[in-house]
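The complex appears here without one of its protein chains, the remainder shown in place.
In order of appearance the chains are A and B, and numbering begins at 1 in each one.
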Amino acid sequence: MGKTKKAEKKKSISYAKWGYIFIIPFFVVYVIFTLYPQMLTIYNSFFEYYRDGLNVIGPNFVGLGNYAKLFSPNTAGYIPIIRFTLNTGILWIIGAVPQFVVAMLLALFFTSTRLNIKGQQFFKTVIYMPNLIMASAFAMLFFALFSQVGPINQLLISTGAIDKAINFLAIKISVRSLIALMNFLMWFGNTTILLMAGIQGIDESLFESARLDGSSSTQVFFHITMPLLMPIFIYVFITSMIGGIQMFDVPQVLTNGKGTPDNTSMTLIMYLNQFLGISKNYGMAGAVSVLLFIITAILSTFVFRTIAGNKK
Amino acid sequence: MAEVLLKNIKKIYSNTESKNRGRGLFRKKKAGEEEKKINLQITDEGVVAVQQFSLDIKDNEFIVLVGPSGCGKSTTLRMVAGLEEITSGELYIDGKLVNDVEPKDRDIAMVFQSYALYPHMTVYDNMAYSLKIKKVPKDEIDRKVREAAEILDITQYLDRKPKALSGGQRQRVAIGRAIVRNPKVLLMDEPLSNLDAKLRNQMRSELIKLRQRINTTFIYVTHDQIEAMTLGDRIVVMKDGYIQQIGTPQQVFDHPANLFVSGFIGTPQMNYFDARLTLKNGRYFVDIDDLSIELGEEKQQRLKDNEVKEQDIILGVRPEHLVISDKGIKGRVDVSELMGSSCHLHMTVKGKDVITIVPTEGKSTDYAGKELLLSFDGNVAHVFSKETQKNLEY
Partner (left out) sequence: MKNNINTIAKLKLLISRLIVYTVLIFLSFLCLFFFYLMFINSSRSNAQLQAGFTMIPGGNALKNFINAWNDSSISIPVGMKNSFIVACLSAILTSYFSALTAYGTYVYNFRFKKLIHLFILAIMMIPSQVSAVGFIQLAFKYHLTNKLWMLIIPSIAAPSVYFYMRQYLEATLPLEMVEAARIDGSNEFKIFNQIVLPIMKPAIAVQMIFSFVGSWNNYFMPALLLNDAQKKTVPVMIATLRSADYSKFDMGKVYMLMVMAILPVMVIYMILSKSIIKGVTSGSVKG
């Protein structure tokens, strides 16, 4: 009796096994190429493990030693990581503030029935375009254009605005501004489109009834549009922040990985990248990665909440 | 065509697999759909959707499973199809145990409520798909598809995609896809519920015609008792996972097995009164107020066979069987609705709502506010046990 039952079970028409079969490739690849390396990264962060010339030092367990090195001021030639975190934050903010202000305005322009903007498809196509451009080539282009013998200096000299070529890449403010400008150009179109979709998702009759109640356009914006747009706005804002933390291609190529001048444009990932270069300092790189992971995890919970909250 | 035998079928949705089904037991309520209380048994293993389901379906029979939403009718159909596992019990098609046979090897076809036509294929390809998978030769596929299209009158749409068809046409394609394979059993899951009222009536009569043209066993699920009455050779009325009654439409209508069936089949709903069943000289009477009605011969016999004793009962009388009389149960007319050939009187009788249908016959029908006396014939009085709610005839 028991035996026949077992035989029956084998032949069952349950489809559950197909669920597992279909998700196997994803998980096998995920475990091998992402999860295992991630674990290894965390593991490394507790070890002294780097290359010095042809010698490999370590791995020697150092506990939180690598983290201590990251935070302590100027021991063993390390610059405290707070500085790179601040750099990254500043670079992100000076790009993101105009990005969100401009995107919000454009989204309002495009969705305004009163203004009835013509050629929307054209404008959207143009402002989204930089988002798809290879960031490293974009940075290289800016480097060429803004170099001492580049066209921008030529233009400024020929118009008489300046008399001597400016070395944009040697000045803290100009390097940071250029990076912010590139990030702004690459992302404001994307943000505009997302916010627009958010505004269009709001029930049109809400605007109409607010207007019938006598609200001015500013009142409509602050009392209707903004509160209802909030979940999407927060989502876009935090994903932008997470993207900002990962900022790499543009400053890396623009400053040739040096974060000139004087490390003022060195971002967290550029710092991480340095450890992965010739020195192959897996210990320190691991510690930077773990910090990166913690920061992102905190921010991600917010995103996760907005997604979950939105679904209800 | 085939015999289908269901033996003590049971279905338990374990707690892990429940939910998330597209439709059936756990589907989301659509807007406007009435929130019905579902009293399914919940055990340690999960929710019991169907139990003690036994049914012997004959070759070429048209069986209709009917009941309110959540009664387990769709689940039963899906078990026959092989889309749901059978928790316990045995299912035979043509004498072969098929509990663990995959749907594709059961030789069945199914028409879904949403039609489930493949949107990227033409009507022709939709109908030919199952034959192509079976590797049927091309010319034979062509012949069969055209034959089915002919029957359903959709030949001119064969090159169209489902998107370009109306609801009624899609319905025909869905049926065509099913009959093209000459299945042993044709399963239909509320196939008409997405159509508007007029089209539904039309399709209903076409289904009757179709049934005469093709030889196959039908199992049809609906929540609409009119469809059940008009289409079925036999009806299976279900509630809360249990079969309530199996019988021909006539049997179910004339001799409902219990209070639920009596209320579910027939519109407007049957009226109920508190009454007493009495025995006088070996004859059964229903006593209510000053009325004492002798039951009809058939009912006398059935009650006698069951040795039913005198007792308090629930008396059921269908609205069309209540007549205005000079002696009987007293009631007040609240609203009178003129339907044309007849008039529906909504009354309050002994504090309960009662509906009476009276013929108009050219007379004034303004009964509103009037007090009337109601009576009925002994052949159409249904006697239900107050205790078990079962029809005492059974």
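For this structure, a couple of remarks:
One rule holds for everything that comes next: a contact is a pair of C-beta atoms (placed from the backbone, for glycine too) under 8 Å apart; a residue touches a chain by one contact, two chains touch by 3 or more.
From a predicted model like this one, the values you see are computed outputs, not experimental measurements.
From the set A:62, A:81, A:96 or A:127, the residue in touch with the chain omitted from the display is A:127, counting the whole complex.
Here one chain is not drawn; of B:81, B:291 or B:308, the residue touching it is B:81. Residues of subunit A in contact with the chain left out of this view: 15-23, 25-27, 29-30, 33-41, 43-44, 102, 105-106, 109, 114-115, 117, 121, 123-130, 132-145, 147, 149, 151-152, 154-155, 158, 185, 188-190, 193-194, 196-197, 201, 231-232, 235-236, 242, 245-246, 248-249, 252-254, 256-257, 269, 272-273, 276, 280, 282, 285-286, 289-290, 292-293, 296-297, 299-300, 303-304, 306-307, 310-311. In the full complex, subunit B contacts the hidden chain through residues 16-17, 20-23, 78, 81-83, 102-104, 108-110, 112-114, 116-120, 129-130, 133-134, 177.
Assume only the chains that are shown with their structure count from here on.
Taking each chain's centre as the mean of its C-alpha atoms, subunit A lies 59 Å from subunit B. Considering their complex, residues 17, 82, 85, 99-103 of subunit B touch subunit A. Touching subunit B in their complex are the following residues of subunit A: 8, 11-14, 16.
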